[in-house]
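I'd like to ask some things about the structure below.
Every protein chain but one is kept in place in this view of the complex.
Each chain carries a letter (A and B) given by its place in the written order, and its residues are counted from 1.
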Amino acid sequence: MYNGGKIIAGLIIFVSLITAPFLLNVGQANETPEISLDTPVINQLSEKQCVESVEFMRSQHPQLLDDWRDQVVREGQTVYISSTGEEYEMSLDNSCLQCHSNQSQFCDACHNYTSVELYCWDCHGGGLAK
Amino acid sequence: MLEKALYGSKRYYGLVALLAVIILIGLAAYLKQLNYGLGVTGLSRDVSWGLYISQFTFMVGVAASAVMVAIPYYLHDYKAFGKVVILGEFLAVSAVIVCILFIFVDLGQPSRVFNVILHPTPSSMMFWDMCVLMGYLLLNIVIGWTVLGAEKKDVPPPSWAKVLAYISIPWAISIHTVTAFLYAGLAGRAYWLSAIMAARFLASAFAAGPALLIILCLILRKYTSFKTSAEAIQSLAKIVCYAMIANVFFFGLEIFTAFYSNIPGHMAPFQYLFAGVDGYNNLVPAMWGFAILAVIGITMLVIPPLRKNEKTLIWALIAVFVAAWLDKGLGLVLGGFVPNPFGRVVEYYPTSTELAIVAGVYALGLLLLTILYKVVVGVRAQTAVEVEH
Partner (left out) sequence: MNRRDFLKGIAAAGIGGALVFQGLDKFGVEAADMVPTSKRLPAKHWGMVIDVSKFQTEEDFRKVADACHSYHNVPAIDDPKEEVKWIWADDFEHTFAELESKYLSEEIKKMQFPVLCNHCEEPPCVRVCPTQATFKRPDGIVAMDYHRCIGCRFCMASCPYGARSFNFFDPRPYIAQVNPELPTRTKGVVEKCNLCAERIDKGLVPVCVEASGGAIIFGDLDDPQSEVRKALRENFAIRRKVELGTGPNIYYIFGGGGAGA
(Lines give C-alpha, C1' and ligand atoms only; values in the text may rest on other atoms or scores of the structure.)
Protein backbone atom coordinates (compact mmCIF):
# COMPACT_ATOMS: atom_id res chain seq x y z
CA MET A 1 0.00 0.00 0.00
CA TYR A 2 1.36 3.43 -0.91
CA ASN A 3 2.03 5.31 2.32
CA GLY A 4 0.72 2.21 4.04
CA GLY A 5 2.41 2.94 7.35
CA LYS A 6 0.77 6.34 7.72
CA ILE A 7 -2.62 5.04 6.64
CA ILE A 8 -2.66 2.12 9.05
CA ALA A 9 -1.44 4.33 11.88
CA GLY A 10 -4.09 6.93 11.10
CA LEU A 11 -6.80 4.28 10.97
CA ILE A 12 -5.81 2.90 14.35
CA ILE A 13 -5.85 6.37 15.92
CA PHE A 14 -9.21 7.18 14.33
CA VAL A 15 -10.88 3.93 15.41
CA SER A 16 -9.58 4.27 18.97
CA LEU A 17 -10.85 7.82 19.23
CA ILE A 18 -14.25 6.93 17.82
CA THR A 19 -14.73 3.89 20.07
CA ALA A 20 -13.16 5.53 23.13
CA PRO A 21 -16.52 6.31 24.79
CA PHE A 22 -17.51 2.65 24.56
CA LEU A 23 -14.13 1.26 25.54
CA LEU A 24 -13.80 3.56 28.54
CA ASN A 25 -17.20 2.50 29.86
CA VAL A 26 -16.90 -1.24 29.36
CA GLY A 27 -18.41 -3.13 32.27
CA GLN A 28 -20.19 -0.11 33.70
CA ALA A 29 -23.88 0.66 33.46
CA ASN A 30 -25.42 4.07 33.58
CA GLU A 31 -28.01 4.44 36.29
CA THR A 32 -31.55 4.50 34.99
CA PRO A 33 -33.22 7.76 35.87
CA GLU A 34 -35.19 7.92 39.08
CA ILE A 35 -38.62 9.20 38.28
CA SER A 36 -40.34 10.56 41.31
CA LEU A 37 -44.07 10.36 41.73
CA ASP A 38 -43.84 11.99 45.12
CA THR A 39 -46.09 15.03 44.76
CA PRO A 40 -48.80 16.27 47.09
CA VAL A 41 -51.57 15.62 44.57
CA ILE A 42 -50.42 12.10 43.63
CA ASN A 43 -49.88 11.15 47.28
CA GLN A 44 -53.49 12.01 47.98
CA LEU A 45 -54.89 9.92 45.14
CA SER A 46 -56.41 6.64 46.29
CA GLU A 47 -55.94 5.12 42.85
CA LYS A 48 -52.67 6.14 41.20
CA GLN A 49 -54.12 6.40 37.75
CA CYS A 50 -52.83 8.61 34.98
CA VAL A 51 -54.77 9.70 31.91
CA GLU A 52 -53.75 6.46 30.21
CA SER A 53 -51.74 3.40 31.23
CA VAL A 54 -48.05 3.67 32.08
CA GLU A 55 -47.00 1.75 28.95
CA PHE A 56 -49.10 4.02 26.75
CA MET A 57 -47.81 7.17 28.40
CA ARG A 58 -44.20 6.04 28.25
CA SER A 59 -44.30 5.50 24.50
CA GLN A 60 -47.01 7.90 23.42
CA HIS A 61 -46.96 10.94 25.66
CA PRO A 62 -45.43 13.26 23.03
CA GLN A 63 -48.06 12.20 20.51
CA LEU A 64 -50.81 12.62 23.11
CA LEU A 65 -49.62 16.12 23.96
CA ASP A 66 -49.31 17.02 20.28
CA ASP A 67 -52.85 15.82 19.57
CA TRP A 68 -54.18 17.61 22.65
CA ARG A 69 -52.55 20.81 21.53
CA ASP A 70 -53.98 20.60 18.02
CA GLN A 71 -57.42 19.77 19.38
CA VAL A 72 -57.43 22.56 21.96
CA VAL A 73 -55.78 25.34 19.97
CA ARG A 74 -56.95 24.56 16.46
CA GLU A 75 -60.26 22.73 16.95
CA GLY A 76 -61.52 24.28 20.20
CA GLN A 77 -62.07 20.91 21.88
CA THR A 78 -61.46 20.77 25.61
CA VAL A 79 -62.35 17.36 27.03
CA TYR A 80 -60.48 14.10 26.49
CA ILE A 81 -62.21 10.79 27.11
CA SER A 82 -59.61 8.23 28.04
CA SER A 83 -59.67 4.56 27.11
CA THR A 84 -61.20 3.87 30.54
CA GLY A 85 -63.98 6.38 30.00
CA GLU A 86 -62.64 9.08 32.33
CA GLU A 87 -62.88 12.72 31.31
CA TYR A 88 -59.87 15.01 31.49
CA GLU A 89 -59.26 18.59 30.46
CA MET A 90 -56.75 18.55 27.64
CA SER A 91 -54.11 20.78 29.17
CA LEU A 92 -50.49 20.27 30.13
CA ASP A 93 -50.68 22.99 32.78
CA ASN A 94 -54.10 22.14 34.20
CA SER A 95 -54.13 18.36 33.95
CA CYS A 96 -50.72 16.72 33.65
CA LEU A 97 -48.82 19.20 35.78
CA GLN A 98 -51.46 19.19 38.50
CA CYS A 99 -50.42 15.67 39.48
CA HIS A 100 -46.87 15.76 38.17
CA SER A 101 -45.98 19.07 39.73
CA ASN A 102 -42.41 17.92 40.36
CA GLN A 103 -41.40 18.55 36.79
CA SER A 104 -37.64 18.44 37.45
CA GLN A 105 -37.82 15.02 39.16
CA PHE A 106 -40.32 13.62 36.75
CA CYS A 107 -40.08 14.95 33.20
CA ASP A 108 -36.56 16.32 33.34
CA ALA A 109 -35.15 13.20 35.02
CA CYS A 110 -35.75 11.04 31.94
CA HIS A 111 -35.28 13.77 29.40
CA ASN A 112 -31.88 14.77 30.77
CA TYR A 113 -30.83 11.13 30.80
CA THR A 114 -31.87 10.58 27.19
CA SER A 115 -30.68 14.03 26.07
CA VAL A 116 -34.03 14.80 24.50
CA GLU A 117 -34.08 18.53 25.07
CA LEU A 118 -37.40 19.90 26.24
CA TYR A 119 -38.61 23.34 25.35
CA CYS A 120 -41.98 22.90 27.06
CA TRP A 121 -40.84 24.96 30.03
CA ASP A 122 -40.12 27.98 27.82
CA CYS A 123 -43.88 28.57 27.92
CA HIS A 124 -45.59 26.01 30.18
CA GLY A 125 -45.25 25.17 33.83
CA GLY A 126 -45.09 28.80 34.89
CA GLY A 127 -46.89 28.08 38.11
CA LEU A 128 -44.49 25.41 39.28
CA ALA A 129 -41.75 25.97 41.77
CA LYS A 130 -38.59 25.17 39.83
CA MET B 1 -13.87 20.54 -10.56
CA LEU B 2 -13.92 21.87 -7.01
CA GLU B 3 -10.24 21.10 -6.73
CA LYS B 4 -9.67 24.21 -8.85
CA ALA B 5 -10.75 26.26 -5.83
CA LEU B 6 -8.22 24.69 -3.52
CA TYR B 7 -5.12 26.23 -5.06
CA GLY B 8 -4.59 29.85 -5.97
CA SER B 9 -2.49 32.93 -5.59
CA LYS B 10 -1.68 34.56 -2.27
CA ARG B 11 -4.28 37.17 -3.10
CA TYR B 12 -6.89 34.44 -3.47
CA TYR B 13 -6.03 32.87 -0.14
CA GLY B 14 -6.02 36.30 1.45
CA LEU B 15 -9.52 37.01 0.15
CA VAL B 16 -10.79 33.66 1.36
CA ALA B 17 -9.23 34.21 4.79
CA LEU B 18 -10.68 37.70 5.10
CA LEU B 19 -14.15 36.47 4.16
CA ALA B 20 -13.82 33.57 6.60
CA VAL B 21 -13.02 35.99 9.43
CA ILE B 22 -16.06 38.14 8.61
CA ILE B 23 -18.20 35.01 8.48
CA LEU B 24 -17.01 33.96 11.93
CA ILE B 25 -17.76 37.40 13.36
CA GLY B 26 -21.23 37.21 11.83
CA LEU B 27 -21.69 33.73 13.27
CA ALA B 28 -20.76 34.92 16.74
CA ALA B 29 -23.25 37.76 16.41
CA TYR B 30 -25.92 35.32 15.23
CA LEU B 31 -25.33 33.06 18.22
CA LYS B 32 -25.91 36.11 20.39
CA GLN B 33 -29.17 36.70 18.56
CA LEU B 34 -30.21 33.07 18.91
CA ASN B 35 -29.54 33.20 22.60
CA TYR B 36 -31.25 36.47 23.43
CA GLY B 37 -33.79 36.90 20.66
CA LEU B 38 -34.34 39.47 17.96
CA GLY B 39 -34.14 42.17 20.59
CA VAL B 40 -30.46 42.45 19.67
CA THR B 41 -31.54 44.13 16.46
CA GLY B 42 -33.05 47.56 15.92
CA LEU B 43 -36.40 46.07 14.96
CA SER B 44 -39.52 47.26 16.72
CA ARG B 45 -43.20 46.46 17.02
CA ASP B 46 -43.86 49.01 14.28
CA VAL B 47 -40.88 48.40 11.99
CA SER B 48 -40.97 44.64 12.20
CA TRP B 49 -38.83 44.00 9.13
CA GLY B 50 -35.43 45.62 8.77
CA LEU B 51 -32.07 45.04 7.17
CA TYR B 52 -32.36 41.27 6.97
CA ILE B 53 -35.50 41.29 4.88
CA SER B 54 -34.48 44.33 2.86
CA GLN B 55 -31.18 42.70 1.91
CA PHE B 56 -33.07 39.52 1.04
CA THR B 57 -35.32 41.55 -1.25
CA PHE B 58 -32.37 43.21 -2.96
CA MET B 59 -30.47 39.97 -3.45
CA VAL B 60 -33.46 38.16 -4.96
CA GLY B 61 -33.20 40.78 -7.66
CA VAL B 62 -29.52 40.12 -8.18
CA ALA B 63 -30.29 36.40 -8.39
CA ALA B 64 -33.00 36.91 -10.97
CA SER B 65 -30.72 39.02 -13.12
CA ALA B 66 -28.96 35.93 -14.48
CA VAL B 67 -31.88 35.74 -16.85
CA MET B 68 -30.61 38.85 -18.63
CA VAL B 69 -27.64 36.83 -19.81
CA ALA B 70 -29.60 33.62 -20.33
CA ILE B 71 -32.29 35.08 -22.58
CA PRO B 72 -29.97 36.50 -25.26
CA TYR B 73 -27.77 33.41 -25.20
CA TYR B 74 -30.21 30.52 -24.90
CA LEU B 75 -33.23 32.00 -26.63
CA HIS B 76 -31.61 34.18 -29.24
CA ASP B 77 -28.24 32.50 -29.79
CA TYR B 78 -26.29 35.66 -28.93
CA LYS B 79 -22.87 34.06 -29.03
CA ALA B 80 -21.07 36.93 -27.31
CA PHE B 81 -22.68 35.91 -24.02
CA GLY B 82 -21.57 32.31 -24.38
CA LYS B 83 -18.54 32.70 -22.14
CA VAL B 84 -20.34 34.82 -19.56
CA VAL B 85 -23.52 32.81 -18.97
CA ILE B 86 -21.81 30.57 -16.42
CA LEU B 87 -20.79 33.61 -14.39
CA GLY B 88 -24.39 34.76 -14.35
CA GLU B 89 -25.62 31.36 -13.22
CA PHE B 90 -23.07 31.10 -10.43
CA LEU B 91 -23.83 34.65 -9.33
CA ALA B 92 -27.45 33.56 -9.14
CA VAL B 93 -26.50 30.56 -6.99
CA SER B 94 -24.57 32.69 -4.49
CA ALA B 95 -27.28 35.33 -4.45
CA VAL B 96 -30.06 32.83 -3.78
CA ILE B 97 -28.08 31.27 -0.94
CA VAL B 98 -27.59 34.73 0.53
CA CYS B 99 -31.36 35.27 0.24
CA ILE B 100 -32.15 32.05 2.03
CA LEU B 101 -29.66 32.88 4.76
CA PHE B 102 -31.13 36.35 5.27
CA ILE B 103 -34.59 34.87 5.73
CA PHE B 104 -33.18 32.30 8.12
CA VAL B 105 -31.40 34.83 10.34
CA ASP B 106 -34.56 36.93 10.41
CA LEU B 107 -36.74 34.18 11.85
CA GLY B 108 -37.70 34.36 15.50
CA GLN B 109 -37.88 30.58 15.79
CA PRO B 110 -35.50 29.26 13.13
CA SER B 111 -35.57 25.69 14.42
CA ARG B 112 -39.19 25.56 13.29
CA VAL B 113 -38.48 26.57 9.71
CA PHE B 114 -39.59 23.16 8.42
CA ASN B 115 -43.11 24.02 9.49
CA VAL B 116 -43.35 25.85 6.17
CA ILE B 117 -42.86 22.52 4.41
CA LEU B 118 -44.87 20.43 6.88
CA HIS B 119 -47.86 22.77 6.67
CA PRO B 120 -47.93 24.14 3.14
CA THR B 121 -50.10 27.22 2.80
CA PRO B 122 -50.87 28.14 -0.81
CA SER B 123 -52.49 31.40 0.21
CA SER B 124 -49.22 32.67 1.61
CA MET B 125 -46.75 34.30 -0.75
CA MET B 126 -43.97 33.37 1.62
CA PHE B 127 -44.66 29.70 1.01
CA TRP B 128 -44.44 30.19 -2.75
CA ASP B 129 -41.29 32.28 -2.30
CA MET B 130 -39.65 29.36 -0.56
CA CYS B 131 -40.75 27.01 -3.36
CA VAL B 132 -39.52 29.17 -6.23
CA LEU B 133 -36.25 30.11 -4.52
CA MET B 134 -35.39 26.48 -3.84
CA GLY B 135 -36.29 25.54 -7.39
CA TYR B 136 -34.22 28.36 -8.83
CA LEU B 137 -31.23 27.44 -6.69
CA LEU B 138 -31.41 23.82 -7.84
CA LEU B 139 -31.85 24.83 -11.47
CA ASN B 140 -28.83 27.10 -11.49
CA ILE B 141 -26.58 24.70 -9.62
CA VAL B 142 -27.46 21.84 -11.93
CA ILE B 143 -27.28 23.85 -15.14
CA GLY B 144 -24.10 25.69 -14.19
CA TRP B 145 -22.22 22.66 -12.96
CA THR B 146 -23.29 20.46 -15.87
CA VAL B 147 -22.44 23.01 -18.56
CA LEU B 148 -19.11 23.80 -16.94
CA GLY B 149 -18.33 20.12 -16.60
CA ALA B 150 -19.18 19.58 -20.27
CA GLU B 151 -16.93 22.48 -21.22
CA LYS B 152 -14.10 20.98 -19.20
CA LYS B 153 -14.45 17.69 -21.04
CA ASP B 154 -14.80 19.55 -24.32
CA VAL B 155 -18.16 18.03 -25.18
CA PRO B 156 -21.44 19.78 -25.83
CA PRO B 157 -23.68 19.91 -22.75
CA PRO B 158 -26.45 17.28 -22.58
CA SER B 159 -29.73 18.31 -24.17
CA TRP B 160 -31.61 18.16 -20.88
CA ALA B 161 -29.36 20.94 -19.58
CA LYS B 162 -30.70 23.15 -22.34
CA VAL B 163 -34.26 22.27 -21.37
CA LEU B 164 -33.51 23.26 -17.78
CA ALA B 165 -31.96 26.49 -19.05
CA TYR B 166 -35.17 27.30 -20.89
CA ILE B 167 -37.17 26.59 -17.73
CA SER B 168 -34.89 28.80 -15.68
CA ILE B 169 -35.85 31.84 -17.73
CA PRO B 170 -39.50 32.19 -16.68
CA TRP B 171 -38.50 30.81 -13.29
CA ALA B 172 -36.13 33.73 -12.78
CA ILE B 173 -38.93 36.16 -13.54
CA SER B 174 -41.15 34.26 -11.12
CA ILE B 175 -38.81 34.48 -8.15
CA HIS B 176 -38.79 38.21 -8.19
CA THR B 177 -42.47 38.49 -8.99
CA VAL B 178 -43.36 36.32 -6.01
CA THR B 179 -41.06 38.35 -3.79
CA ALA B 180 -42.81 41.50 -5.02
CA PHE B 181 -46.15 39.85 -4.22
CA LEU B 182 -45.06 39.56 -0.60
CA TYR B 183 -45.39 43.32 -0.49
CA ALA B 184 -47.84 44.24 -3.21
CA GLY B 185 -50.82 42.41 -1.72
CA LEU B 186 -50.84 44.01 1.72
CA ALA B 187 -53.82 46.32 2.00
CA GLY B 188 -52.52 48.01 5.11
CA ARG B 189 -49.23 49.27 3.66
CA ALA B 190 -49.88 52.09 1.19
CA TYR B 191 -46.27 52.39 -0.01
CA TRP B 192 -46.27 48.77 -1.14
CA LEU B 193 -49.85 48.43 -2.32
CA SER B 194 -49.11 49.14 -5.96
CA ALA B 195 -49.54 47.07 -9.10
CA ILE B 196 -46.18 48.26 -10.36
CA MET B 197 -44.25 46.62 -7.52
CA ALA B 198 -43.34 43.49 -9.47
CA ALA B 199 -42.42 45.48 -12.57
CA ARG B 200 -40.30 47.87 -10.54
CA PHE B 201 -38.61 44.98 -8.73
CA LEU B 202 -37.70 43.35 -12.03
CA ALA B 203 -36.46 46.58 -13.58
CA SER B 204 -34.22 47.39 -10.65
CA ALA B 205 -33.03 43.77 -10.56
CA PHE B 206 -32.09 43.84 -14.22
CA ALA B 207 -30.15 47.03 -13.60
CA ALA B 208 -28.33 46.05 -10.43
CA GLY B 209 -27.63 42.42 -11.26
CA PRO B 210 -25.91 42.82 -14.63
CA ALA B 211 -24.10 45.90 -13.26
CA LEU B 212 -22.63 43.70 -10.57
CA LEU B 213 -21.88 41.02 -13.14
CA ILE B 214 -19.93 43.45 -15.32
CA ILE B 215 -18.00 44.71 -12.31
CA LEU B 216 -17.15 41.11 -11.44
CA CYS B 217 -16.06 40.47 -15.05
CA LEU B 218 -13.78 43.51 -14.93
CA ILE B 219 -12.30 42.31 -11.65
CA LEU B 220 -11.75 38.85 -13.14
CA ARG B 221 -10.14 40.48 -16.17
CA LYS B 222 -7.71 42.40 -14.00
CA TYR B 223 -6.71 39.58 -11.66
CA THR B 224 -7.21 36.33 -13.54
CA SER B 225 -6.88 34.76 -16.94
CA PHE B 226 -10.63 35.09 -17.55
CA LYS B 227 -11.00 37.85 -20.13
CA THR B 228 -14.57 38.77 -20.95
CA SER B 229 -14.96 40.25 -24.40
CA ALA B 230 -15.63 43.96 -24.78
CA GLU B 231 -18.72 43.12 -26.84
CA ALA B 232 -20.29 41.11 -24.00
CA ILE B 233 -19.57 43.89 -21.54
CA GLN B 234 -21.04 46.54 -23.81
CA SER B 235 -24.21 44.49 -24.40
CA LEU B 236 -24.64 43.98 -20.68
CA ALA B 237 -24.02 47.69 -20.07
CA LYS B 238 -26.79 48.59 -22.48
CA ILE B 239 -29.12 46.21 -20.63
CA VAL B 240 -28.22 47.90 -17.35
CA CYS B 241 -28.85 51.30 -18.89
CA TYR B 242 -32.33 50.55 -20.18
CA ALA B 243 -33.33 48.59 -17.09
CA MET B 244 -32.29 51.47 -14.83
CA ILE B 245 -34.19 53.94 -17.01
CA ALA B 246 -37.25 51.72 -16.64
CA ASN B 247 -36.70 51.49 -12.88
CA VAL B 248 -36.47 55.25 -12.45
CA PHE B 249 -39.42 55.75 -14.80
CA PHE B 250 -41.55 53.34 -12.75
CA PHE B 251 -40.55 55.14 -9.57
CA GLY B 252 -41.62 58.38 -11.20
CA LEU B 253 -44.97 56.78 -12.04
CA GLU B 254 -45.43 55.91 -8.37
CA ILE B 255 -44.67 59.47 -7.38
CA PHE B 256 -47.18 60.78 -9.91
CA THR B 257 -49.98 58.54 -8.64
CA ALA B 258 -49.26 59.37 -5.02
CA PHE B 259 -49.02 63.13 -5.41
CA TYR B 260 -51.50 63.79 -8.20
CA SER B 261 -54.15 61.80 -6.38
CA ASN B 262 -53.22 63.76 -3.27
CA ILE B 263 -54.21 60.87 -1.00
CA PRO B 264 -52.48 61.48 2.34
CA GLY B 265 -51.89 57.80 3.03
CA HIS B 266 -50.11 57.39 -0.31
CA MET B 267 -48.09 60.57 -0.09
CA ALA B 268 -46.92 60.11 3.49
CA PRO B 269 -44.27 57.42 2.88
CA PHE B 270 -42.75 59.44 0.01
CA GLN B 271 -42.73 62.53 2.20
CA TYR B 272 -40.99 60.59 4.95
CA LEU B 273 -38.41 59.17 2.57
CA PHE B 274 -37.53 62.34 0.69
CA ALA B 275 -38.24 65.13 3.18
CA GLY B 276 -38.84 63.62 6.57
CA VAL B 277 -42.02 63.72 8.65
CA ASP B 278 -42.46 65.11 12.16
CA GLY B 279 -38.72 65.55 12.43
CA TYR B 280 -37.98 61.94 11.49
CA ASN B 281 -35.73 61.85 8.45
CA ASN B 282 -33.04 59.20 8.74
CA LEU B 283 -33.69 57.83 5.26
CA VAL B 284 -33.67 61.20 3.47
CA PRO B 285 -29.95 61.14 2.59
CA ALA B 286 -30.29 57.58 1.28
CA MET B 287 -33.22 58.40 -0.98
CA TRP B 288 -31.67 61.52 -2.41
CA GLY B 289 -28.48 59.53 -2.85
CA PHE B 290 -30.52 57.07 -4.87
CA ALA B 291 -31.98 59.83 -7.01
CA ILE B 292 -28.68 61.56 -7.71
CA LEU B 293 -26.69 58.38 -8.33
CA ALA B 294 -29.43 57.02 -10.59
CA VAL B 295 -29.31 60.13 -12.76
CA ILE B 296 -25.51 60.09 -12.85
CA GLY B 297 -25.44 56.39 -13.67
CA ILE B 298 -28.03 56.59 -16.42
CA THR B 299 -26.41 59.65 -17.96
CA MET B 300 -23.01 58.02 -18.06
CA LEU B 301 -24.43 54.82 -19.52
CA VAL B 302 -26.44 56.62 -22.18
CA ILE B 303 -23.51 58.64 -23.49
CA PRO B 304 -21.63 56.19 -25.77
CA PRO B 305 -18.06 57.41 -25.19
CA LEU B 306 -18.54 57.18 -21.44
CA ARG B 307 -20.05 53.72 -21.75
CA LYS B 308 -17.42 52.40 -24.10
CA ASN B 309 -14.54 53.59 -21.97
CA GLU B 310 -14.28 50.91 -19.34
CA LYS B 311 -12.71 53.29 -16.86
CA THR B 312 -15.80 55.51 -16.79
CA LEU B 313 -18.12 52.55 -17.30
CA ILE B 314 -17.17 51.01 -13.98
CA TRP B 315 -18.10 54.20 -12.12
CA ALA B 316 -21.41 54.37 -13.94
CA LEU B 317 -22.14 50.79 -12.92
CA ILE B 318 -21.17 51.42 -9.31
CA ALA B 319 -23.50 54.42 -9.31
CA VAL B 320 -26.36 52.32 -10.69
CA PHE B 321 -25.74 49.45 -8.27
CA VAL B 322 -25.54 51.69 -5.21
CA ALA B 323 -28.60 53.63 -6.34
CA ALA B 324 -30.60 50.43 -6.77
CA TRP B 325 -29.41 49.23 -3.37
CA LEU B 326 -30.37 52.47 -1.65
CA ASP B 327 -33.84 52.30 -3.17
CA LYS B 328 -34.54 48.61 -2.66
CA GLY B 329 -32.20 47.66 0.14
CA LEU B 330 -33.12 50.60 2.37
CA GLY B 331 -36.01 52.73 1.16
CA LEU B 332 -38.48 50.11 0.04
CA VAL B 333 -38.87 47.89 3.10
CA LEU B 334 -38.21 50.49 5.78
CA GLY B 335 -40.40 53.07 4.04
CA GLY B 336 -43.31 50.65 3.94
CA PHE B 337 -43.62 50.76 7.71
CA VAL B 338 -43.85 54.52 7.87
CA PRO B 339 -46.23 55.79 8.95
CA ASN B 340 -47.47 52.94 11.13
CA PRO B 341 -51.15 51.90 11.16
CA PHE B 342 -51.85 54.61 13.73
CA GLY B 343 -50.32 57.36 11.61
CA ARG B 344 -47.22 57.70 13.75
CA VAL B 345 -43.59 57.51 12.70
CA VAL B 346 -41.28 55.03 14.36
CA GLU B 347 -37.76 54.94 12.98
CA TYR B 348 -35.38 52.06 12.61
CA TYR B 349 -31.65 51.96 13.13
CA PRO B 350 -29.74 48.69 12.79
CA THR B 351 -27.58 47.68 15.74
CA SER B 352 -23.97 46.57 15.56
CA THR B 353 -24.96 42.95 16.15
CA GLU B 354 -27.40 43.19 13.28
CA LEU B 355 -24.78 44.73 11.00
CA ALA B 356 -22.33 41.99 11.94
CA ILE B 357 -24.85 39.33 10.97
CA VAL B 358 -25.57 41.10 7.69
CA ALA B 359 -21.85 41.33 6.98
CA GLY B 360 -21.42 37.65 7.83
CA VAL B 361 -24.16 36.57 5.45
CA TYR B 362 -22.80 38.74 2.64
CA ALA B 363 -19.31 37.42 3.30
CA LEU B 364 -20.59 33.87 3.04
CA GLY B 365 -22.20 34.69 -0.29
CA LEU B 366 -19.03 36.35 -1.50
CA LEU B 367 -16.96 33.37 -0.39
CA LEU B 368 -19.24 31.03 -2.28
CA LEU B 369 -19.03 33.29 -5.31
CA THR B 370 -15.24 33.41 -5.05
CA ILE B 371 -14.99 29.65 -4.91
CA LEU B 372 -17.41 29.12 -7.80
CA TYR B 373 -15.71 31.74 -9.95
CA LYS B 374 -12.31 30.25 -9.14
CA VAL B 375 -13.58 26.95 -10.50
CA VAL B 376 -14.83 28.65 -13.67
CA VAL B 377 -11.54 30.48 -14.15
CA GLY B 378 -9.65 27.26 -13.55
CA VAL B 379 -11.70 25.28 -16.04
CA ARG B 380 -11.48 28.03 -18.66
CA ALA B 381 -7.73 28.29 -18.22
CA GLN B 382 -7.36 24.53 -18.50
CA THR B 383 -9.46 24.24 -21.66
CA ALA B 384 -7.66 27.22 -23.20
CA VAL B 385 -4.33 25.48 -22.63
CA GLU B 386 -5.74 22.33 -24.19
CA VAL B 387 -6.94 24.28 -27.21
CA GLU B 388 -3.45 25.73 -27.58
CA HIS B 389 -2.07 22.23 -27.73
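The working rule: contacts are C-beta pairs under 8 Å (C-beta built on N, C-alpha and C of every residue); 3 or more make two chains touch, one makes a residue touch a chain.
Remember, it's a predicted structure, so these values are computed and weren't measured experimentally.
Note that the absent chain touches A, B when the full complex is taken as a whole. The chain that is not drawn here is touched, among residues B:158, B:264 or B:285, by B:264. Set against the missing chain, the residues B:36, B:160, B:249 or B:315 yield one that touches it, B:36.
Touch with the hidden chain on the side of subunit B covers residues 36-39, 43-46, 48-49, 103, 106-110, 112-113, 115-116, 118-119, 121, 123-127, 130, 182, 185-189, 264-265, 336-337, 339-344, 346. Taking the whole complex into account, subunit A touches the unshown chain at residues 60, 63-64, 67-69, 71-83, 90, 92-94, 119, 122-124, 126-128.
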